[in-house]
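All protein chains of the complex are present and in place, except for one that has been dropped.
Letters A, B, C, D and E mark the chains in the order given here, with residues in each chain numbered from 1 onward.
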Amino acid sequence: MNELGVVYRNIRRADSDIAAKLGALGVATVHEAMGRSGLMKPYMRPIYAGASTAGTAVTVLMHPGDNWMLHVVAEEIRPGDLVVAAVTADCTDGYFGDLLATSFKARGARGLVIDAGVRDVRTLGEMQFPVWSKAVSAKGTVKATLGSVNVPVVCAGALVHPGDIVVADDDGVVVVPAGDAQKTLQAAAAREANEGDKRAKLAAGALGLDMYGMREPLARAGLRYVD
Amino acid sequence: MNELGVVYRNIRRADSDIAAKLGALGVATVHEAMGRSGLMKPYMRPIYAGASTAGTAVTVLMHPGDNWMLHVVAEEIRPGDLVVAAVTADCTDGYFGDLLATSFKARGARGLVIDAGVRDVRTLGEMQFPVWSKAVSAKGTVKATLGSVNVPVVCAGALVHPGDIVVADDDGVVVVPAGDAQKTLQAAAAREANEGDKRAKLAAGALGLDMYGMREPLARAGLRYVD
Amino acid sequence: MNELGVVYRNIRRADSDIAAKLGALGVATVHEAMGRSGLMKPYMRPIYAGASTAGTAVTVLMHPGDNWMLHVVAEEIRPGDLVVAAVTADCTDGYFGDLLATSFKARGARGLVIDAGVRDVRTLGEMQFPVWSKAVSAKGTVKATLGSVNVPVVCAGALVHPGDIVVADDDGVVVVPAGDAQKTLQAAAAREANEGDKRAKLAAGALGLDMYGMREPLARAGLRYVD
Amino acid sequence: MNELGVVYRNIRRADSDIAAKLGALGVATVHEAMGRSGLMKPYMRPIYAGASTAGTAVTVLMHPGDNWMLHVVAEEIRPGDLVVAAVTADCTDGYFGDLLATSFKARGARGLVIDAGVRDVRTLGEMQFPVWSKAVSAKGTVKATLGSVNVPVVCAGALVHPGDIVVADDDGVVVVPAGDAQKTLQAAAAREANEGDKRAKLAAGALGLDMYGMREPLARAGLRYVD
Amino acid sequence: MNELGVVYRNIRRADSDIAAKLGALGVATVHEAMGRSGLMKPYMRPIYAGASTAGTAVTVLMHPGDNWMLHVVAEEIRPGDLVVAAVTADCTDGYFGDLLATSFKARGARGLVIDAGVRDVRTLGEMQFPVWSKAVSAKGTVKATLGSVNVPVVCAGALVHPGDIVVADDDGVVVVPAGDAQKTLQAAAAREANEGDKRAKLAAGALGLDMYGMREPLARAGLRYVD
Partner (left out) sequence: MNELGVVYRNIRRADSDIAAKLGALGVATVHEAMGRSGLMKPYMRPIYAGASTAGTAVTVLMHPGDNWMLHVVAEEIRPGDLVVAAVTADCTDGYFGDLLATSFKARGARGLVIDAGVRDVRTLGEMQFPVWSKAVSAKGTVKATLGSVNVPVVCAGALVHPGDIVVADDDGVVVVPAGDAQKTLQAAAAREANEGDKRAKLAAGALGLDMYGMREPLARAGLRYVD
């Protein structure tokens, strides 16, 4: 049962070094390394091209049209955290703007991932404060109802526990459970190491059909060529 | 009842100085100053990043797939106007392109807000002619049926009367009724004046919880901290 | 009946010179020259601003969540081709990333038009490999089921035959049947030639109402001016 | 500027006899009689098939996720009224259920038109209390923020003033401004009278092409028959 | 290139007996028999539950907001035909109502499949005239621009040639190319014959895992059971 009106102050954060390394590997590689899981819905988009970040999740759950808890979560941010904000129902209101961004940044936040709208996006871009959101909207919110901080939330279709690692870039947002951080990093790094060589071969004209040994399984599956 | 087939030529425009000042304050601030009203739906997006404008509304109502009235409205544009175009049903067709933009610009238009699609967007960007639209589409339109010019229209969920002030930027589009222009400017300017100081405090690490005096009402509402 | 599991290797491509010329004229002009037909749905967007291309279509049909056939189609690409990818049902998964782009580019592809999602979009932008897609998603795909290559496909609402010319830019994507290429080029070029003069007149303040002789038909249709 | 926190108690209602007669004519006919205007967006659907009603509008404006004002509007309902509820931003929450329906019905309401969600729809159907909404959702709302009653609202794209006539059936919802009620009724009735005869002819195999004299204008427009 | 302004009067219709038999087998079975192809997008829904039909396609292509060609296509209907209507851009307007339905029915039409909106849906239900559409909308259309009749069209993502068989029921709409009608019927009938036996076994508690021999391929693919 979602607890509303509670702020959990002591959460166990994943290792911030691992977060940084996963961030460098990027969302697509990390998502593959996790067995193609943990991805938020593709409607989550960065507010400016080239935004890229990674951090440990501090979560917040809010009601539609009410951003009161964003002020509460600000106090819980530690350097290296990334705020993940969920709403109990679909809402595109602008929950977050330049004043909150100034505060989050001062607290050391690496960015915001919010399943709702944000505003002041030009200023946020100038501040280089990275945000992934469902919408951009100038629509303001009220401060009237309680939500919670640092409870597990479902954000844009993905389950996020406080302390999980969240990686976000132009390709979207992926959540790495804290307990899987180390092995995910290994798998992702291995995958990445493998890619440079492949890229060089493909650039030279090699075909994936040959490089990945696909011709035989395609033939077995019944693929037929007609000249 | 929507009048179709009528062009009102004499409209009372709001003060263009106020329009310019509201434009400088931006959509989010103006929208807040209006008591969080007057905003168009967030699906209205600028065709290039950084687009920003404000002007007095010249309105046009059209049928789906038919842009004939955009040629009629061109003649009604005076310097400082911004054209607000509504369609009687949902349509993403490209009603507007570089030729019309050239004409609108020559007439002194500050931009276009259209609840439909536009095209030639690269050229429009090069011309720095700002447009907010629901879609980008190369799909052309016909010129077969009458609409109206300078009647009140509902555009992207907002009511716009001819002569109202319309402010648009990266955060969306807001409509300020002509009769509310002066007091909205005062409220928006007061709000803005107030923000610089807040920003400095937040940047220095102050919390909104303290700055806005939220701790007590949050506690009263039942917020519980768990260490 | 859609053939699945077949690769047609010999297709008749439209003239690549005509493709290049149509590309220079742009999607909106070509679409108009075709009598306002052949356009894909406006949800197809370029992954970076300013992307623009034209080529002869090599088509591929895939199942949702399965990009195996993209490796098959790579072998069929000839310099000047543009890959058009359709899926048998709506899907936003990331079918295509930087490795496949490296391969496609090495084979001479002019770009990709895909009615699904793509990923590694920052790298694709750096490579200047133009892609039009329905979504951006890091979500990976499997390689388990057969589709077909170089069969006629419906992509984003438009019918594409292998060898047709496809033109894509910021305004969207348009398909020119191979058999109509020559006459479309003529019509588009004529249209274009006509526009420079119009643009100059409009920039000087002329009204479309006069330039296109619209006053009389508008009056006949019943347009009424109220001073 | 939207006034928030105000209840207007004295509104001038259109004639309820006219409302009833317009209701009998149906949404499509009334919409045509109004020159194809006044229609809400087609996402507004009845919660049960066959729902049909008409009444004088009592309006209410609310914030997303907050239905407090529905209790306020209940007191303003007079027999023959139909409640029109708008929200300041997109929201699918369930604002209205069987208890409020019981109350509205007891006050004489003819139904509800709401640009948001409702719940308890099976019970509402059993009560035969007609509702048109954007969504069905069990998601509850809070009672924390003020809106207004009997201010002009934009509901599902249509402007509604308190006292206007609203007609709703399986085809959607149409708004007839109070001042246009009489002439709309005449136009709608004339249109209806005309249809019985047409229907009989068409049922006997007559073609609209002949009945409406379309052959000549089609030929003039260039329609070409190929045998 | 889409021809606009042309009516093809002589089309080769598929066998109406086969159409009727395919209709009895239903959309899901026919779609499977076609190798899972030919299906329209799932947003196409019947206007009343239980609607079911099949016929030979008479096609019509129209512009957004303009239903003039529906009067033209009426004359081309022969008993056993089903009208398939496409629009050159997305549109939800109500193109079709009870008068046109009366006419279509009198001409022997088996129903309508339209990638747009319809109205008078209660009356259409009472007439038992089956319609599959993208939307229900009372929004009327104009009669101003030419489209075409009996040209190939893309309707809701599926390619339809005049004379093809179209089958529609609660599960959606599927198109069977005229040349594939006979073999599709055989495949569909074989599939159906096979299902009664399967159904009896499953009802008796047999598992698909055993009945379809899936245990071995699942184990080979790596499926792991944890007790």
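Keep this in mind: contacts are C-beta pairs under 8 Å (C-beta built on N, C-alpha and C of every residue); 3 or more make two chains touch, one makes a residue touch a chain.
Note that the structure is a prediction, hence the values are computed from the model and not measured.
Across the entire complex, contacts from the unshown chain go to A, C, D, E.
Interface note for the absent chain: among C:90, C:126, C:197 or C:210, the touching residue is C:90. Only one residue in the set A:29, A:59 or A:88 touches the chain that does not appear here, and it is A:88. Note that of C:37, C:102 or C:137, the residue touching the chain absent from this view is C:137. For chain D, the residues touching the absent chain in the complete assembly are 5-10, 48, 68, 71-72, 74-75, 92, 94, 97-100, 102-103, 105-107, 117, 119-122, 125, 135-140, 143, 145-146.
Remark: the residues of chain E touching the chain excluded from display are 26-28, 31-32, 36, 39, 42, 45, 49-50, 52, 169-172, 174, 195, 198-199, 202-209, 212, 214, 218, 221-227. Listed here are the chain A residues that touch the chain not shown: 1-4, 34-38, 41, 88, 90, 152, 154, 157-159, 176-177, 180, 184.
One rule holds for everything that comes next: only the chains that are shown with their structure count from here on.
Seen from the Cα centre of chain B, the chain whose own Cα centre is farthest off is E. Mostly identical positions are employed by chain A and chain D in their mutual contact, as over half of the interface residue numbers are shared between these two copies. When the contact pairs of B-E are matched by residue number against B-D, A-D or A-C, over half are shared only with A-D. In terms of their C-alpha centroids, the spacing between chain C and chain E amounts to 27 Å.
In chain E, the residues that touch at least two other chains are 88, 90, 92, 137, 139, 145. By the definition of touch given earlier, these chain pairs are in contact: A-B, A-C, A-D, B-C, B-D, B-E, C-E, D-E.
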